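The complex appears here minus one protein chain, its other protein chains still in place.
Chain nomenclature is as follows: A, B, C, D and E, assigned in order of appearance, with residue numbering initiated at 1 for each chain independently.
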Amino acid sequence: MFSRLFAPKVKVSAHCDLPCGVYDPAQARIEAESVKAVQEKYQANEDPDFRTRAIIIKEQRAELAKHHISVLWSDYFKPPHFEKYPELHQLINDALKAGSAAKASNDPKTGEKLLELIARIDTIFWETKKA
Amino acid sequence: MFSRLFAPKVKVSAHCDLPCGVYDPAQARIEAESVKAVQEKYQANEDPDFRTRAIIIKEQRAELAKHHISVLWSDYFKPPHFEKYPELHQLINDALKAGSAAKASNDPKTGEKLLELIARIDTIFWETKKA
Amino acid sequence: MFSRLFAPKVKVSAHCDLPCGVYDPAQARIEAESVKAVQEKYQANEDPDFRTRAIIIKEQRAELAKHHISVLWSDYFKPPHFEKYPELHQLINDALKAGSAAKASNDPKTGEKLLELIARIDTIFWETKKA
Amino acid sequence: MFSRLFAPKVKVSAHCDLPCGVYDPAQARIEAESVKAVQEKYQANEDPDFRTRAIIIKEQRAELAKHHISVLWSDYFKPPHFEKYPELHQLINDALKAGSAAKASNDPKTGEKLLELIARIDTIFWETKKA
Amino acid sequence: MFSRLFAPKVKVSAHCDLPCGVYDPAQARIEAESVKAVQEKYQANEDPDFRTRAIIIKEQRAELAKHHISVLWSDYFKPPHFEKYPELHQLINDALKAGSAAKASNDPKTGEKLLELIARIDTIFWETKKA
Partner (left out) sequence: MFSRLFAPKVKVSAHCDLPCGVYDPAQARIEAESVKAVQEKYQANEDPDFRTRAIIIKEQRAELAKHHISVLWSDYFKPPHFEKYPELHQLINDALKAGSAAKASNDPKTGEKLLELIARIDTIFWETKKA
């Protein structure tokens, strides 16, 4: 139990490769806020060309949100984190699938769902930073 | 037990969104073969400019391998798969970290490790396709 | 005649530059399968927003298919191949134009045409590998 | 004087086009922090291949920092902002040139300079948001 | 006055970093011509799928036009240019905003406006080259 609490910091440093120093879930959050904002603008404007652009832009923003979430999982989070937060794998997978769902829908609730899952990843992220 | 065997097929179809029809771990494998081939060429050529290009190209190929692996996890694999293969989350995370390790090294063994992990994902992938 | 059959292997090796070790027409084929699958989903769904996404995604997949075909022509195939397969230039140009045509159409026949031309390139590709 | 203080809010809303709802200088800052962190790792590691990777990654991160700064200037800031902050054009141009300078150098001071200029843009950005 | 005329050349050379040797506003102009041409084709074709593709492609071309304009401002133009052409900052910002406006509209006049502003940047660019 005692070693578990200390292990993370040591191992994380040990596994740290060149680009891993700077991570911030804000990158995923900002793109997801964009997804939700675009969905709201889609709902408020019935011009078909405006809506086409909304869908194009939402596709790109959701893809970037998914990319930033993916990077946290593959590059920042390490085995000790997965041990301490056994729900982390599924949480991140759910967030990525919420990104896909927000691409496929123009309902701001799907963007909101994506933001909520990113917020939960963000909470764990900052806990591991303090650890 | 009986329902578990049938459930996946049904649920997977039900969750299927627009771009999900065509997936193939060969995409990740081909990029990873490129990573390993570049590492072997790096070892066989001491010209510093050749080696700089090898590192640039390996960085790109490993990034693409990671992207293709990530897409399988976020877009193709669904909850029923994770239930049937509880090791899948960690296996895919290990493969992504092997991609990072192959970026940071010019030892063909790191490219080989990445290929082995992709091969294990590939086995599961085709089992789920037959299911 | 005899020297022609042997020439390719020698010359191809001689011209081989850093990233040329790993090529596989499967990369183009997988993207083209995606193009055709998206066209089929477009036909089966009349929701205008779904169709907008189908066109966006098809545009990207067809562009990737064209890119992978182009790389085979510019980076893998060498003068001895063009000598042995005089139809190769035109076949590859036809495949690229089939990629453009599949962007401009939602008829799965255009995706099918692209796949057929990639299959013919694939046949020649593997013949040159065995040579 | 009175009308100047009110004009911005009105005009800014009026000019707002589809993707303009969500902007945050944090996007540029996070990439710039990465630039500086990579420069520090470069200084602490004499392995030539590590340094090659550091330069590759710094090039990409600095390019992204420049892109995010550029988007603020072209898409977020509007004529009323330029009227209220006459130094804004030059400040942003300086920040972009600091991004180029940080690409060309491995001295963490150049990354620090980039961060300082982004911090000044950030201050103005949030003032305009409160206005 | 005399020193002002000589200063630019000297300072520009002094600030010149690695990629700065080759710039040409033709890059922005060609993309902007594409924007306008796509808008004209949009107007001439009422098929909704054709129009969706037109909007997708125009979005990409306008983004590239904006990128090339941005590079001229951040990488080519230097303080002495801004001193000699005090209108340059605003002219370039107007051109970038014209790029955004051409994304949001299918009226060829918006593409024409973008082209006019690029033409004015082009005039200044070539004057500075002769200086």
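In the analysis below, a residue touches a chain if its C-beta (ideal position, glycine included) is under 8 Å from a C-beta of that chain, and two chains touch if they have at least 3 such contacts.
For clarity, every value in this text was computed on a predicted model and none was experimentally measured.
Visitor: Considering the complete complex, which visible chains touch the unshown chain?
Guide: The omitted chain makes contact with B, C, D, E across the full complex.
Visitor: Which residue from D:I56, D:V71, D:A98 or D:I121 sits in contact with the chain not drawn here?
Guide: D:I56
Visitor: Which of E:I57, E:L88, E:A104 or E:I121 touches the chain that is not shown?
Guide: The missing chain is touched by E:I57.
Visitor: When the complex is taken as a whole, what residues of subunit E touch the one chain not shown?
Guide: Contact residues on subunit E toward the absent chain are 18-19, 21-22, 24, 26-27, 30, 33-34, 37-38, 41, 50, 53-54, 57.
Visitor: For subunit B, which residues reach the chain that was dropped from this view?
Guide: 48-50, 52-53, 56-57
Visitor: I need the residue numbers on subunit C that touch the omitted chain, in ascending order.
Guide: Subunit C touches the missing chain through residues 17-18, 66, 70, 73-75, 82, 89-90, 93, 96-97, 99-101, 103-104.
Note that only the chains that are shown with their structure count from here on.
Visitor: Any idea if subunit D and subunit E meet via the same residues, over half in common, or different ones?
Guide: Result for this pair: same.
Visitor: Taking the mean of the C-alpha atoms as each chain's centre, how many Å separate subunit C from subunit E?
Guide: 35
Visitor: Need the CA-centroid distance for the pair subunit B / subunit C, whole Å please.
Guide: Roughly 23 Å separates the two chain centres.
Visitor: Could you check subunit A for residues that touch two or more other chains and list them?
Guide: 18, 48, 50, 52-53, 56-57, 103-104
Visitor: So what shape is it, when you link every pair of chains that touch: line, ring, star, complete or other?
Guide: Contact pattern: none of line, ring, star or complete.
Visitor: Once the touch criterion is applied, which pairs of chains come out as touching?
Guide: Final set of chain pairs in contact is A-B, A-C, A-D, A-E, B-C, B-D, C-E, D-E.
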